[in-house]
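What follows is one structure encoded as structure tokens, with my remarks underneath.
After this line comes chain A, so read on.
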Amino acid sequence: MTAAPEMLAQSGRLPFALEALWLVPLLPLAGFLLGGLVLRPLKLRWLPQVAAGFVLASLLLSLAAVKAFFGLFPPGSEHPALVTGAIDWLPVLPGLSFGLGTLIDPVSLLLLVVVCTVSFLVHLYSIGYMADDPGKARYFVFLNLFTFSMLGLVLAPNLLQLFVCWELVGASSFLLIGFYFDKPSAVSASKKAFIVTRFADLGLLLGLLSLAWLGFRLLPGLQAAGAVPPGLEAADFALLNHPAFHEAVLALPPFVGLSLLSLPLLLLLMGAAGKSAMFPLHIWLPDAMEGPTPVSALIHAATMVVAGIYLVARLFPAFAAAVTPLEVAAFLGALTCLFAAVIACSQDDIKRVLAFSTLSQLGYMLLALGVARADHALGHTAGLFHLFTHAFFKSLLFLGAGAVIHAVHSNDIWRMGGLRKKMPLTHISFLVAVLAIAGLPPLAGFFSKDEILRAALEGGHTTVYGIALAVAALTPFYMARIYLVAFGGTARSESAKQAHEAPAIMTIPLLLLALLSVCAGWLPMAEYIGLDHGHAAHHGIHWNIALPATAAALLGLALAGWLYTGDRRARREALASLLGPLGGVIRNKFYIDEIWLFFARRVIFRGISAPIAWFDRTVVDGAVNAVGWLSRALGASLTLLQSGQLQGYASWMLAGTMALVLGLGMLLGGN
Partner candidate 1 sequence: MRPSDPFFYLFALLALGLARACVCSQHLLRATLYLAGVLFCGAAFYVILDAEFLAGIQLLVYIGGISVLLIFAIMLTRGPDLLKDRPSPLRRNLALALSLSFMGLCSFLVLRTDWPAALPAEPHENPVRDMGVRLLNPGEGGLLLPFEVISVLLLCVAIAAIYLARPGSGEERPLS
Partner candidate 2 sequence: MKAAWITTALLALHSLSAARDWTQPTLAERAAEAAGRSPWESAFWIGLGLAGTLAAMTLLGLSLVYAERKIAARFQCRLGPTRVGWRGTLQTLADTFKLISKADLVPRDADRLLFFTAPWLVVSGMLLALVNIPASPLLFVVDLNIGLLFISAVGALSVLGILLGGWASNNKWSLLGSMRAGAQIISYELSLTLSLLVIVLFTGSLSLGEIVQSQQEGWWLWRGHLPAMVAFLVFVIASTAELNRTPFDLAEGESELTAGFHTEYSGLRFALFYLAEFLNMFIAAGLAATLFLGGWMPLHIAGLQTFNRVMDFIPPLVWFGLKTGGLIFVFMWLRWTFPRLRIDQLLKLEWRFLLPLSMVNLLVAALVLLLGVYGKGGPA
């Protein structure tokens, strides 16, 4: 980090779009407040349009910011991290304070564009999707709240703001999953999502606290030595990512065999795993599909669930310095990506398939980050690249699924079929998305997946590469499966027969996303985000990576075509008998939910909660009640004094005064 950008920021000569970037999160917040406090109570019908308008303003502003940023620091050169709009928010102690502000660097700008674009398109799509819903106003208000929180998270310059927005994102996700609050399954799904992520957030909080503590303790020394630039605060990313800080922390004695840098980062990784639904904390994401489909597209595919990935990417220098957490991340990512892909092959609910697919792709991203190292940061670029492209095609898939569900009134792919003719625009866009996620050139998924595989291979993680390649075959298979079952063949139900194309307000976002799904991969991402420019500067197709990957994708597609084109029930049953009991296990999602349930019921409820509750009810409450009883008894005896007689009081007062005078006289006077 050179001194120049800081001087630029201080002299206030940055372009307006960067100086005023704080407007980007605040615009949706304004929309939330305006909608929630004014428009909704007034029952104004154009609330959705207003909500979308605020997000559109954010989108335009963030695009302007991207243009301004890369105008100042052209692609391929060094990209500094700027902080604008900083205010001192929470002064805790002298030397320990937390600020608010907007952090501008390529990573946050990437997320900014993704969040704003997808959020705006989802807003647009929702205007059509939710047109007849009585809770429309509430929906859009929550959507604005979510957008605000997510943007605040992305732009956070320190861990605390990130944490606050992280929880806000969780809260709005909770609200939106439980949007149909009269449906018991939605309510329990929202509770499940909230509790599971809260559980993981405990790790995040602990990690945050320990990092902030380390920062607080080490900052004065580092500043005195001139190792870090002045003006940093304890939880600032700029400090946490600073090599001098890593050195200082690694110099401290390790704890339980882990360095003091790894420990908090592992805790942070736990939070990230919860939010990004990594194994074994993934159980909330499939259930979260109870929310409205656009919500799934926005929150549970493109934005919120990538917050974990973003966190790791944000602190990547720290992770790279610690190494151990990255290995864990790689393992976790690989495991989740394979595991979820396998389950996805067996599900019949279109949204669940997409949800497991999301899990799998998130695992992919984490895997990519995990294989990156300080001296070989290609994985970092690749993970974020995949995050970028995945956001578009996965939200496209969800929105397409939403259109289909809207038309068919069912989530079950076996009740669809033959939609190719009835919903041509949806079909085209869905097909583009399926091909993009399958990784066929020249669509977006191909390039990002290519980068990931390359990163794994070149980083020397052969096992991980193998798993990734396997998943590269599985992904096209299950995606093609749902595509073929839902769109191909003939209609399998009455509603599917009567399905028709969605209105333009819904198809336009689909087509826009389809366009993005095609083009997003053509960006030379390494020039924008790359950490080591010498190594990853050459962008292009690496045939040693691309050929096996494309072959795997084609294999998956072919298998799906073989099994699901026309009436192929016999072949499927043969395959199922080949798998034997394993098929049942897969179908039941490896019984992870049941294991958790057992753990929660037997261990937590019976073993921990019940004794604590007993203690609380008898001992703690007993003490409180005893105090209450005592004071009541005392009060009851004292009420005898309170006769309600004015003159009685006057007499007591007089007598008391005289007693005081006498007492004081004896005490002080004497003579």
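The set was built so that all candidates are chains of the complex that A comes from, given by their letters.
Basically, contacts are C-beta pairs under 8 Å (C-beta built on N, C-alpha and C of every residue); 3 or more make two chains touch, one makes a residue touch a chain; residues count from 1.
Predicted model only: the values in this text are computed from it and were never measured.
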Check each candidate in turn (1 or 2) and state which touches chain A within the complex. 1
Complex contacts: residues of chain A adjacent to candidate 1: 647, 651, 654-655, 658, 661-662
